[in-house]
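All protein chains but one are shown in place.
Order as written gives the chain letters A, B and C; numbering starts at 1 within each chain.
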Amino acid sequence: MEKQARTDLGRIVAFTDGVMAVAITLLVLNIEVPDVDGADLGQAMVDLLPSFGAYFLSFALVGRFWIVHHAMFERLRAFDGPLMALNLVFLSAICLIPFSADLFDRYDDEPIAAAVFGGILGVASFVNWYMHIHTLRAGLVKEEHRGATAVFASPVAFGFTALFLISVPLAFVTPILAEAVWISTIVLRYPLRRVSVRKSSS
Amino acid sequence: MEKQARTDLGRIVAFTDGVMAVAITLLVLNIEVPDVDGADLGQAMVDLLPSFGAYFLSFALVGRFWIVHHAMFERLRAFDGPLMALNLVFLSAICLIPFSADLFDRYDDEPIAAAVFGGILGVASFVNWYMHIHTLRAGLVKEEHRGATAVFASPVAFGFTALFLISVPLAFVTPILAEAVWISTIVLRYPLRRVSVRKSSS
Amino acid sequence: MEKQARTDLGRIVAFTDGVMAVAITLLVLNIEVPDVDGADLGQAMVDLLPSFGAYFLSFALVGRFWIVHHAMFERLRAFDGPLMALNLVFLSAICLIPFSADLFDRYDDEPIAAAVFGGILGVASFVNWYMHIHTLRAGLVKEEHRGATAVFASPVAFGFTALFLISVPLAFVTPILAEAVWISTIVLRYPLRRVSVRKSSS
Partner (left out) sequence: MEKQARTDLGRIVAFTDGVMAVAITLLVLNIEVPDVDGADLGQAMVDLLPSFGAYFLSFALVGRFWIVHHAMFERLRAFDGPLMALNLVFLSAICLIPFSADLFDRYDDEPIAAAVFGGILGVASFVNWYMHIHTLRAGLVKEEHRGATAVFASPVAFGFTALFLISVPLAFVTPILAEAVWISTIVLRYPLRRVSVRKSSS
């Protein structure tokens, strides 16, 4: 069976961390320094508040993806080719988040912008969920951590992907609804983590 | 209790280093290559001097934040969920430094620009200070290093945060005063470090 | 003989991973947020589809280069000066991929744009292939992995370089043909990997 040992995991993780670190830092480029008269700077900063909001939201979303990814890889004892391919697909979705956040920020009234953001979050979340399933099936998870990973591979965990995917049609009702759903995923992830830890230690 | 071992700390640190490395390097994008006739390049470079000043100041500030973060994490023996969340909040403030430095550079006469920069530095500094307190309370610090961390969690160490926060109203007196305060934090951090080392080794 | 031990390899790998992580993330900067009326955003997103295509293709190509590089360095037991120099040349070609992908995306009908992209991929692939040969000749490969590295240093593996180089004249027939060739290299690499693993374990 084509598997490689835990030592090699380090470099996949380092590359993933690098990509996510760059992606999360690029989010700040979406907040553009205003080009106004000095006297109008106060108003210009107020006008920037939605951009700051989009920044912190995307930062929290990428941060959460990173935390979950971090936890998933800590529980692995090996990896295989499909996991590397899945990880690249995951990263290609993560790297689209700065673009989508910028799109959503500039067109905050347009359902399409929110739908694109929701769709990309949905894809990232789906691949992330599927990676948990794959690592379980392919026997890549350390024996003592199979319970914890199983929580993240469960239908309940798929709920996050479902929320992101549901935000796509909801965006066409009103973009604010879609945004509310994304924010909810940040809040909701906490309880899930607690469940996972309980199962892991039991 | 939901704590994870020191080995896992490596990846949080790697991610943090990655984000701070990108943020510190993005600072250079604020120095724009002038678009002038060749004959006017000399004058254009002189006009860029304040941008270079803002670059070196922000570089030093991010560099200092990195050094303190580095030292704090070296003294940990474990981490928990709240620390990861705090660290993300800290990083989201750090990533705003290239934006604020650019803002301050372009509007160097405007109190608001200096106030935004000071406010963001204040938030980063506050979260940093609170992380020290949290790691002590949650028992995440190695026994032999509790003294050193206590120095950074002390009211004296809060002085840095206070300085950054005080620079916000000071910016409305004159932005130069705010800038003077930021520079003082770079100079002042040295003595504190010395105290910390003495306590640590005693 | 001027060789250095395996521990030192870590930093070359970390630097390489950093460069490739930044390069792969910069690819997203090629997808520009449209500047249109809200009502035209739908059409604008459809117009962006080729940019997304170029993004995913380049992401997959850089991803593949990373996977092969990763595997090559895992099999090393030491490095030497020429390998470091070759690695820098390799990275300088990789860093040109965001530029070439952008060029190809904006001038997708122009043979020259496709030829430049193909040429840069060809150079990266050639240096990568030559690095395998060099590590074998200079005795840098761990004894048990010489077979696996030999597969990547073989004339068959040179086929990838040849495909990229052939895509340069093909671009002048039609750029689509060149693109088809690049896509084929992503699909074809899988079987080669399998051969390599078989040889390695036998």
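In the analysis below, contacts are C-beta pairs under 8 Å (C-beta built on N, C-alpha and C of every residue); 3 or more make two chains touch, one makes a residue touch a chain.
Because the structure is a prediction, the values reported are computed rather than measured.
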- Note on the structure: Touch with the missing chain holds, among C:G18, C:G63 or C:G118, for C:G18
- The listed residue (B:M20, B:L88 or B:A101) that touches the chain absent from the view is B:M20
- Which residues does chain C use to touch the chain missing from this display? 2, 4, 8, 11-12, 14-15, 18-19, 21-23, 26, 81, 84, 88, 91-92, 95-96, 98-99, 102-103, 106-107, 109-110, 112-113, 116
- Message: Could you pull out which residues of chain B are in touch with the chain that's been left out?
- Response: 13-14, 17-18, 20-22, 24-29, 31, 33, 38, 41-42, 45, 55-56, 59-60, 63, 66-67, 70, 73-74, 190, 193-194, 197
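Please note the rule applied: only the chains that are shown with their structure count from here on.
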- Message: Under the over-half criterion for shared residue numbers, do copies chain A and chain C use the same patch or different patches to meet?
- Response: different
- Relative orientation of copies chain A and chain B, as a Cα rotation angle in degrees, nearest 5: 90
- Message: Can you pull out the residues of chain A that are in contact with at least two other chains?
- Response: 14, 18, 21-22, 26
